[in-house]
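Worksheet: one structure, shown below.
All protein chains of the complex are present and in place, except for one that has been dropped.
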Amino acid sequence: MSQKTEKLIDKKGLRLDGRKPDELRPIKIEVGILSNADGSAYIEQGKNKILAAVYGPKELHPKHMALPDRMVLRCRYHMAPFSVQERKSPAPSRREIELSKVIREAIEPAIFVEYYPRTAIDVFVEVLQADGSTRCASITAASLALADAGIPMRDLVVACSAGKVDDTIVLDLMDTEDKVGSADVPVAFMPNLGVVTLLQMDGILTQEEFENAINLAIEGCKKIYTLQKEALRAKYISVKEVEE
Amino acid sequence: MSQKTEKLIDKKGLRLDGRKPDELRPIKIEVGILSNADGSAYIEQGKNKILAAVYGPKELHPKHMALPDRMVLRCRYHMAPFSVQERKSPAPSRREIELSKVIREAIEPAIFVEYYPRTAIDVFVEVLQADGSTRCASITAASLALADAGIPMRDLVVACSAGKVDDTIVLDLMDTEDKVGSADVPVAFMPNLGVVTLLQMDGILTQEEFENAINLAIEGCKKIYTLQKEALRAKYISVKEVEE
Amino acid sequence: MSQKTEKLIDKKGLRLDGRKPDELRPIKIEVGILSNADGSAYIEQGKNKILAAVYGPKELHPKHMALPDRMVLRCRYHMAPFSVQERKSPAPSRREIELSKVIREAIEPAIFVEYYPRTAIDVFVEVLQADGSTRCASITAASLALADAGIPMRDLVVACSAGKVDDTIVLDLMDTEDKVGSADVPVAFMPNLGVVTLLQMDGILTQEEFENAINLAIEGCKKIYTLQKEALRAKYISVKEVEE
Amino acid sequence: MSTIVVRVKQKQIAQLIDKGKRLDGRGLNDYREIKIEQGIIEKAEGSARVLLGKTEVMAGVKIETGEPFPDTPNEGVLTVNAELVPLASPTFEPGPPDENSIELARVVDRGIRESKAIDTEKLCIEPGKKVFVVFVDVYVLNHDGNLIDASALAALAALLNTKMTNYEIEDGEVKFKPGYTELPVRKHPIAVTFAKINDKLVVDPWLDEEQIMDARITITVDDDGNICAVQKGGSGYFTPKQIFDAAQIAREKADELRKKLGW
Amino acid sequence: MSTIVVRVKQKQIAQLIDKGKRLDGRGLNDYREIKIEQGIIEKAEGSARVLLGKTEVMAGVKIETGEPFPDTPNEGVLTVNAELVPLASPTFEPGPPDENSIELARVVDRGIRESKAIDTEKLCIEPGKKVFVVFVDVYVLNHDGNLIDASALAALAALLNTKMTNYEIEDGEVKFKPGYTELPVRKHPIAVTFAKINDKLVVDPWLDEEQIMDARITITVDDDGNICAVQKGGSGYFTPKQIFDAAQIAREKADELRKKLGW
Partner (left out) sequence: MSTIVVRVKQKQIAQLIDKGKRLDGRGLNDYREIKIEQGIIEKAEGSARVLLGKTEVMAGVKIETGEPFPDTPNEGVLTVNAELVPLASPTFEPGPPDENSIELARVVDRGIRESKAIDTEKLCIEPGKKVFVVFVDVYVLNHDGNLIDASALAALAALLNTKMTNYEIEDGEVKFKPGYTELPVRKHPIAVTFAKINDKLVVDPWLDEEQIMDARITITVDDDGNICAVQKGGSGYFTPKQIFDAAQIAREKADELRKKLGW
């Protein structure tokens, strides 16, 4: 987060891409689009284009890594070399390793890990194009891929960022807002339980701004949750149509 | 392959090193020259100097990599740092990794892999000096090392390149012809069965030139095959002499 | 070792830090200072600050690495990035890998490795600040950490360097003497048995100088051995005091 | 699927091929349906997504400045990389490129390079010092067989879609200007892969066919019907006649595909 | 300890926390004893050793010259690295940084960076070309829980202890001169970590608490009481209220620590 003089909110209170402060970017979600994966989902959120796939539950190698009372959840968040302005080396960066960890920890609370002892589930996220708040869109897609794979879950996990740009708390940061704004607060949420499973922040916020940002992000999560469920239903309906 | 103005074939139709288009470079082959390996062979072809060694059949670690109905053939093609004009880093390059694969796949058709289930054979090729068409000379040597190790084989595999330089189809490309010529076609062959086990090509050839190049390479293979068998016989004779 | 014009011994026969040729640097040793390790020791020798820790005997993974008739001793010598003038990358250097090996081989003769078949012991050495002869101080600390972990040993191993600076054989080289002097001879010693377990040398020495240097280093070892035993006793006493 | 079901299916595939038929209804020399979408990654200079049946491959092109190779000081640099990302198949593992992804990248690279598809001399900024480096990243998203042909199509489609920002040289530095120029692509190399099953060759094998094939051969053909790259793979073999026939068919198929795709 | 003893102890810890107490006698929002020693590594430009109970962390600062990032040509560069050295815990393995050490380094880095603790513009030597690079190496020597707070304290203490050799520019080269200047540190970000156990939050968890916690949250606070970095960890969750309360407490604890340490 580095502050520059550029105006991120215009006189009408609109953002660089014409959105109001509490407005989400256009979102498109598809479930079950990869034929090899046990479950998969694709999300477009603004210019973000992200694929998530799930393999498992399956046997774990080497075997001494398996847990006797629960499954092991593994997660890889990875960006395609062409997903960002400057070509990214395909080797995992420190940022990708950290995000793989926090995404895994955002998803895990939703899974009944004790149902499948001694097994592993792999969640693979590929960012094909990055446009800010990719970790949130990745979580939204990954939890759909898990549901698509038939993994028993307490709830879908949905994620959305909020942040502060030009003294305004705004929803769902896009790339420039993320880089030039004064704070970024990604939040993952389980709507049924009303709990937060991912929370990070960088920038500078007062206690009040911090609370507002989280509350706004949760509102965003709830809207995206509706889209998640629609996408699942669409998959289910289309599958039924095919079967009939 | 990049075309330059240099003349690769002179007015008399002779090549840079004085060879006729369908002439092999001088070849020297020795079998069984390393005392530790289960089988070994050394080949000089032009300035190529290449060692091949075989270890196995042996147990495979980790065990879950072993196959219940056949042996696993592994192959490493590697160049010494001093084998080429510019010092080569000893870490395997992408080229070496690809060549290891195609060499393995060129040799494997000759081996009765089903005779030794759950085991592994390692083929190690070290290029001590490289002078064009090293993959072919490596295959010629590696199959002798396998024979020297007593691995049951359908036939020896023998390899030779052909290519196009200055509009002429020529046999057994040396370094400059490989780099400056207009096409390179390495071929591995099993003479008894009359089949091709390695084929690659880069450059530009018409259908007719392509067929001619392969046919010429096969003729080269047949000549080298005679040398292979002589080298095996020489080893066998000298071993018998020692024993008597 | 590169010779420069700088004077390393002054007219009074004193060294850069005021020591006489056969004088050790100030040494401070503490045993059992890390709560997680099974054994640990800390040494300051001049500006050297080094921690050693021991974990084990413990099970070995993967299991086929275990030895049926003895334990496996493993050792890692590692320098903190801030321990030297120019920041050192945390990845192990070739020097660190060699030193890990010679330190392990200096310690191993003291351990009754046959008492714990199929197990492993890990010795971890961290150089927090380096000031010449770190491998010697590391061995002195590591053998205390082993004793602190209750590993049965034939004797403590103690180490000290000698060397040649400005035509004089001197004891316990500090950084500048190591770098600018004309020879460095690190020696590890088991006083009870009177045997040398580590010996390296670089520089140029006559046979006589070489013998003198080793003899001087052994004298140094004997002095440090007294400090080692005191440090062990101090730990033992303070533990008893706590227990009482 | 259980192992038994798999075996039965494999037997069926092989038996049908013996009779000149394929389980999915194709003729021996037929490609699966090909769908190509270009320009899908706005942040890349060029991009394309190829569906070859259920095999899905993406390619993205990024252009940076760098140094030329010493032996070609006047030419830009082409770098092809391929990732078998683990979401594409249960057999793909995360980690550095293995021999399969390296072979894939190098075969795609060879087709583009040897056919001189890109006019690399137009990518020179300052001879011997600065040139454009064209990175083609092939990204396999779903593996249902014949990754080579799908990747070669994706790479070429992405290159054909590539726009380079205009620039001028100011004090030895590259300054970008408004406007775009297309990447100078002058050839359209097409890779045609055959699987050998029961001693018969079939074009564009799908995954089930690949699992029972003895060997494969890829023949890449340029716009003039010349062969510009060949790669045999797998632990089987071919007779010379099979190879010559394959080359002939590859030249026909390449021509057919080029027409169909308007290249 | 045997597994059974461990389980009994864990149960005890959880039951006590339920009653607002902790096994080591602390209140829920109490830190363990903090000892800080600065300047212990003379060869480093700055250094500090922090004891947080039995958790021991060292930090060393090295300063080198290097290139600025293209988007901040007038600013020096901060690089934080963390090593979980294997002598600190039976669970730490030698090898390249794993996800835990990377997360640790990045959370510490974020606190320093986002609070703008270092006046990086004063580390510029020649805009766009040469700046000072500040390496902060966090070295965990004994792991008894709450590595983040201990590491953040060690990093800050080392930075506050850092002296830069004076220099002047001569013919575009940096020439060092006698004398030192202190590193321009203008903020004191404090990381405050909470563990959630039995739905209650406790400050500064020790290792036994971490082993039974559902999740943790770290809130880093600057001198003005602003929040400058947050990181949730572990596979559990928090209610929004728990987070807001934690932020409030973190701001108080940070203030308290800053006063106690004289920062």
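The first chain written gets the first letter, and so on, giving A, B, C, D and E; residue counts start at 1 in each chain.
As a working rule, contacts are C-beta pairs under 8 Å (C-beta built on N, C-alpha and C of every residue); 3 or more make two chains touch, one makes a residue touch a chain.
Only a predicted model underlies this, so the values are computations on that prediction, with no experimental measurement involved.
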> Looking at B:53, B:159, B:173 or B:227, which residue reaches the missing chain?
Replying inline: B:53
>> Of the residues C:10, C:114 or C:211, I need the one that contacts the missing chain.
In response: C:211
> Where does chain B touch the missing chain, residue by residue?
Replying inline: 34-37, 40, 47, 49, 51-53, 55, 58, 76, 78, 80-87, 90-91, 122, 124, 126, 128-131
>> Please output the residues of chain C touching the missing chain, sorted low to high.
In response: 1-2, 94-95, 97-98, 100-102, 104-105, 108-109, 185, 190, 193-207, 210-211, 214-215, 218
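The rule is simple: only the chains that are shown with their structure count from here on.
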>> On a C-alpha centroid basis, what's the spacing between chain B and chain D, in Å?
In response: 27
>> Just the number, please: Cα centre separation of chain B and chain E in whole Å.
In response: 58
> What residues in chain C touch two or more of the other chains?
Replying inline: 62
> Listing for chain D: what residues touch at least two other chains?
Replying inline: 97
